[in-house]
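Rest of the complex left out; these chains stay put.
Each chain gets a letter, A and B, in the order it is written, and its residues are counted from 1.
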Amino acid sequence: MQANRFRNNKKKIINDPIYGFISIPDEFIFDVIEHPYVQRLRRISQLGLSHLVYPGAVHTRFQHVIGAMHLMGKAVSVLQKKGHEITDREKRAVLLAILLHDIGHGPFSHALEFDIVKSVSHEDISAYFIKSLEKTFGSDLELALTIFEDKYNKPFLHQLVSSQLDMDRLDYLNRDSFFSGVSEGTIGSDRLIEMLQVREGQLVIEEKGIYSVEKFIVARRLMYWQVYLHKTVVSAEYMLIYALRRAKSLLRNGHEVFASPALSFFLKKDVSHEDFGDADTVLENFAALDDYDILQSLKVWSRNTDATLGFLSSSIVNRRLFKIEISKKPFSLAKIKGVKDQLLKSGNFSGMDLDYLVFSDKLMNKAYNQKFQNINLLMKSGEIVDLSEASDNLNISALARPVEKYFLCYPR
Amino acid sequence: MQANRFRNNKKKIINDPIYGFISIPDEFIFDVIEHPYVQRLRRISQLGLSHLVYPGAVHTRFQHVIGAMHLMGKAVSVLQKKGHEITDREKRAVLLAILLHDIGHGPFSHALEFDIVKSVSHEDISAYFIKSLEKTFGSDLELALTIFEDKYNKPFLHQLVSSQLDMDRLDYLNRDSFFSGVSEGTIGSDRLIEMLQVREGQLVIEEKGIYSVEKFIVARRLMYWQVYLHKTVVSAEYMLIYALRRAKSLLRNGHEVFASPALSFFLKKDVSHEDFGDADTVLENFAALDDYDILQSLKVWSRNTDATLGFLSSSIVNRRLFKIEISKKPFSLAKIKGVKDQLLKSGNFSGMDLDYLVFSDKLMNKAYNQKFQNINLLMKSGEIVDLSEASDNLNISALARPVEKYFLCYPR
């Protein structure tokens, strides 16, 4: 019956502006895609508020995971052709792993990851979702989870899902570049995939792909500073963080604040890692939360009786974004106080809590903020060499160091 | 000061994935773009629920009006180079007219135009918005409105905003084609614009552009049936119409139905053309309404105690779209009754009102549903000839006839 349903269904093929036609590999995966947890990604934009700077960048996480799955199919083919065994079951599992790798993202997760759900990473939530889907779809998802969590005995499969050169990044760089119109971010995903190899169970890149890898790293850095951490985007995202903090604070102090049931749940209650495991309600409420809850609330909050919340919210909604200053050093308390004093003097912010309108923080090129994973090159000689040693042109150690900047944001 | 602000602002240039860099022509227009009425278009998607079939098609009306303004700048240059006088003031006005031509669109207006605001067209609402903006921005907008309403003594300026070959269509065909990934919809906007001419105050196309015009017409028709009226999209849009009707009916009968203030306003009260003119509140509430109100409500309604509303809403949200049959003839009452009986027998719809779950209507290629405007060709001989006479290959009279189809929609 399942099979029948697939056979009759016309949407085995998805039209993608970047790759053209994407075929859904089989019915089982088709059914997983149809699950509300995956469909929910249609309502979560990939780049949060970046579209306030790049109006085209309104693409969703749904498109991204479908695209990443498409690239994964190609990568598996390439490795199989090169003689590496990947069974049908493993192939399906690694396709599912990449399809579901972002399922734990909440709305505006760059901004809200640590506000909506305190200290639970989206990867952890993805794992909870996959476990929950296992109940419906059975053991094929178990293997997907094993790969996702890097517990499988073919580490390269995990590395295709999550590493410096995974299908996630290959897709999102191309996709974010395409939709934002920042064409310089384009990478040669086809070429990079063709250069994939496996040695001792690890994913490596053939030597002749070195220029493409260098290009990939530079394109990624460009996208970070030009798009993901564009200062206007940072301003907007931090305004959103402070609006939500204000709403949370008001709500917990008995003030009336409009919110959808799902948003209300997370504003009222801090949830921990354990809460996700203990109660289905946490996961269910998280599953019900997306961009629409946040933006709808901001619109209503624009008219809230709390002047601070009203000002913050309407400023985001109508794109009256705060001024942002960037510096390589932290801003002094004196400087911050100076800004607040000036705002007070202007008389435009009476009745508002300036701690929510003037804020400073550290900005990091997060890509490198984690323990730096190597990209290994397979030389023609058979030797495995770290990219940083093979490339005499890119200053890899400089790239590896996280770049830290500081910002100070306040109303114009 | 205004000038200063512009000079300091980095966003004089907008990055567009289709045209590359778009320059905002001057500070005045920049300020109009910054107005909340225009910024609101960022929250109204161009193609409504089409993204359920073409996941890339999530672009907004904001991008479209910026793109159409860009093309208008090119068209004005071409006509000026060909010796037609367009003063600086007229140029600004026609740029504003195209920028604001879609400002009266509500959310999902293909679906909801006649449900949210009964019998007030989006063009009329655009005019109300432009009049309101006149209060802030002064008389330059008056001229824009005069052109928009085709009351100016250079009709070709209006025709650049609204006619068979206006900048609106040139942009939206390219844009919808680009984002949906249906590359066949691509048209040669550059070439068409180069071929523009004016004769006796009317916009015409030079003869040698005839193949591009034919191509344009065929591409438009393709986009209609393949994207705008794709049967799965129609199913989704009509489900949305019926969900809103159900919510409205429940609300007016005292049932509790979640809604944002703005949506609540329109669900509770039928507004007429005059209401827009009489009271600012109508326009203000309309300005506060966008895609987020609708989708946020659908999500909450998924759990409404009314089974019909709950079923319709969750079916849209989770993309469990109804089956749709298409026919060249109307569906008989017997056929419709048969479908209802079968649903009843299945036992899955007890407690639901089938009149909201089984619906049939006429589907029209609306592009041609209006009085058909000619496209006039300027022959090398100097003669003006209607496209339908100049083209011996396209059956223009057949294209001019609106194509009517009928559909019947019901749960699987």
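In this text, a residue touches a chain if its C-beta (ideal position, glycine included) is under 8 Å from a C-beta of that chain, and two chains touch if they have at least 3 such contacts.
These figures come from a predicted structure and were not determined experimentally.
Undergrad: Given 2 placed copies of the single sequence, give me the total number of copies for the whole complex.
TA: Oligomeric count for the entire complex in this file: 4 copies.
Keep in mind that, in the parts below, only the chains that are shown with their structure count from here on.
Undergrad: How many angstrom lie between the CA centroids of chain A and chain B, rounded to a whole number?
TA: Measuring from centre to centre gives 31 Å for this pair.
Undergrad: Which residues of chain A touch chain B in their complex?
TA: 11, 14-18, 20, 34, 36, 39, 42-43, 51-56, 58-60, 62-63, 66, 178-182, 232, 258, 260-262, 288, 290-293, 295-296, 299-300, 303, 317-319
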